[in-house]
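Note that one protein chain of the assembly has been removed; the remaining protein chains are unaltered in position.
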Amino acid sequence: MKFAITVFSPPYSPSSRRALRFCEAALAGSHEIVRLFFYQDGVYNASGAIVTSQDETNLGHEWTRFIESNSLDAVVCIAAALKRGVLDETEARRYQRPGDGVVNVPWALSGLGQLHEAAQQADRFIAFGGS
Amino acid sequence: MKSMLIISRQSPWSGPTAREALDIALAGGAFDIPMAILFMDDGVFQLCAGQHAATLQQKDLTANLQALSLFGIDDLYVAQSSLAARAVQPVETLSVKRVSDSEIATLINRYDHTITL
């Protein structure tokens, strides 16, 4: 079965961790993830600038590893990301913000149309967020 | 095409959620995806008259609501029980269909995808 997964919560929320565990289980069960779409505070999962203490899990890093090792399509809503200061190099330059941006490959900034495109391809559209 | 129902249950003043829910709907409409919105719980406050967004340096959400039909989104519903509990009425310029809780239960099962924000 094809799943489109959307994540609405930041990496320090239980629901972002739950989304990742769900995705791992979906792939382990021979399902397909057509796209991961990160919206609202979910865009923070893509930020490479988050620092966690050594005894805490850096869920953003876990997401990055998961996305890379399974060659998944991970799209971050550009409007939600700009609003929250989660920029890639192109956007940092465009808006003359400090640094080179915090979003790097395998993450990609794009529009909400990508959410709908994924939902059109998917058998199930599943959102994770809240507490 | 797969259809999507968005259940919007936040007030327009509680943060970006109400606007970001509408943005999902407008983006879907732009791609000719069959979209519907159900306003329930505090989401019904989005439909009220007499709101003054500028007081809180916010943009007026009702402009986005009026734009929905331009994007082909005409299936707008509002939970009758949520209106009654808050003693509010939707503005007359918006064409919104009132639905009971049991009608909502049936409505959800008519769409391919659903999300509640």
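Just so it is clear, A and B label the chains in written order, and each chain counts residues from 1 on its own.
Assume contacts are C-beta pairs under 8 Å (C-beta built on N, C-alpha and C of every residue); 3 or more make two chains touch, one makes a residue touch a chain.
Note that in this section contacts and distances are computed from a predicted model.
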* **Candidate names "ABC transporter ATP-binding protein", "DsrH like protein", "NADH-quinone oxidoreductase subunit K" or "RNA polymerase sigma factor, sigma-70 family"; UniProt protein name, chain not shown** => "DsrH like protein"
* **Touching residue (missing chain; options B:Ile7, B:Ala27 or B:Val96)** => B:Ile7
* Structure fact -> The one residue from B:Gln46, B:Thr62 or B:Thr116 touching the chain left out of view is B:Thr116
* Structure fact -> Absent-chain interface residues of chain A come out as 1, 3, 8, 14-15, 18, 21-22, 24-26, 28-29, 31, 123-131
* Structure fact -> Residues of chain B touching the missing chain are 7, 9, 17, 40-41, 81, 101, 104-106, 108-117
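Following the convention adopted for this analysis, only the chains that are shown with their structure count from here on.
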* List the centre-to-centre spacing of chain A and chain B in whole Å, with centres computed as mean CA coordinates. => 26
* Quick one: which bits of chain A touch chain B in the complex? Just the residue numbers, please. => 6, 8, 39-40, 79-80, 83, 111-113, 115-117, 119-120, 125, 127
* Structure fact -> Residue positions on chain B within touch of chain A in the complex are 1-2, 4, 16-17, 20, 23-24, 27-28, 30-31, 33, 112-113, 115, 117
